[in-house]
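Missing here is one protein chain; the remaining ones are kept as they sit in the complex.
And now, chain A:
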Amino acid sequence: MTALHRELHLAAHFPGVNNTTVWADERSGSQIDFTSFEHLARTAERGLFDFFFLAEGLRLREHKGRVHDLDVVGRPESITVLNALAAVTDRLGLAATVSATFNEPYELARRLASLDHLSGGRAGWNVVTTSDAFTGENFRRGGYLDRADRYRRAEEFLHAARKLWDSWTPDGAARPVEHTGAHFTIEGEFTVPRSPQGHPVVIQAGDSAEGRDFAAASADVIFSRHGTLEAGRAFYADVKARLAAHGRHPDDLKIMPGVTFVLGDTDAEARERAAEIRRQQISPQNAILALERIWGRDLSSYDPDGPLPEIDPEPDSTLAQGRVRMDDPLEIAARWRALSKAKGLSIRQTVIETTGRQSFVGTPRTVAEELLRFVDLRAADGFILVPHITPGGLDEFVDRVVPLLQERGAFRTEYSGRTLRSHLGLAEPIWKG
């Protein structure tokens, strides 16, 4: 008998420092109190999710030389929160985004192995490669890392970390480790016995060709930004095709786009809610700011309810710091102007129309079926859900959508294993003795 649907994987992204997070809503709670993290993690575990996910930012974003103040600011350090969450959850995977640029392999490998032990094999690491000098100002290393070097360092970092994780024999004897490379020289013994998963699950979230190759060679999961059907399918095909060159099977790497959702009792009601969320996300101030990020100029004199600027973007602006790099700003500006003209939209309406639309909008049934369609059509192996509201934004999904996914045989009805690897259907890493 063949299953009707492919199995899907789900993760919960904590909605904190993120411009999709709606903070100006009466249901919006603290982005820093532990109770918020506990609520979302317990909800995700109640929904039998694969893992809970925390993003990272090592410098507060700035705009025009001042701290960006329109979105949620402030978050805890990820690995420490996850260790605390290990005490209040039992099966849920716990994944932290941690930079390979502003850490050292020995210390981070130790912290991740500690989390894996303390959670009984539930640790995940999203390896990011932020390398800008702006963030570097908070660290000993400064901002020396050339963009071209970011994945070389990350690859060597991961290689060294895996040597350390493999350095204890499965029966508990420590053996010395030696690593010499362009970025690191490490010699000595690891302090942590082999952890329950052997290696924590490795996630990757870069989008460049180097990023995709790094994932194909070394990652277990990709957190992608390709959350539409067409872009998702293209990305999926591209990345899965890269695996064979590394001697890996397509199932060895799970592709999970970050997506948002809005539910309603009818599709029309969900669309109305989605529109309301868009208005909350794009305040008049945020609309001008979004424009300034693309134009690279001070546009504070423009009326958010008026037309788009006639002047062109400044291509090499450093106005916005601490953000993921923009695609070609001239091209985006041209597109936005065309749209604004065609539909007669104001600045704010244009921003609402063009940026970060919600991915899945409708009744629980509509959303469940869309999610399954994406998975069946190989646009994804699962999803990293980014709720709009902290901490209750996942409740409705777990109560109303998860049961439908289960009914259709596409999602687990109980955890079958204890480790994150087992939830994701990943093999245990072979111990390199």
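To be clear about the criterion, a contact is a pair of C-beta atoms (placed from the backbone, for glycine too) under 8 Å apart; a residue touches a chain by one contact, two chains touch by 3 or more; residues count from 1.
Note that in this section contacts and distances are computed from a predicted model.
Chain not shown in the complex: UniProt lists it as "FMNH2-utilizing oxygenase", one of "(2Fe-2S)-binding protein", "FMNH2-utilizing oxygenase", "Methanol dehydrogenase" or "Cysteine desulfurase". The residue touching the chain not shown here, chosen from A:L10, A:I79 or A:A95, is A:I79.
Within the complete assembly, A:A87 is the residue of A:A87, A:A209, A:A234 or A:A427 that touches the hidden chain. Only one of the listed residues, A:R46, A:H117 or A:R400, touches the absent chain: A:H117.
The omitted chain makes contact with just one of the residues A:L4, A:V67, A:I311 or A:A338: A:V67.
What chain A contributes to its contact with the hidden chain is residues 23-24, 32-34, 38, 57-60, 66-67, 69-77, 79-81, 83-84, 86-88, 102-104, 106-107, 110-111, 113-115, 117-118, 120, 137-140, 142, 174, 184-188, 191-193, 283-286.
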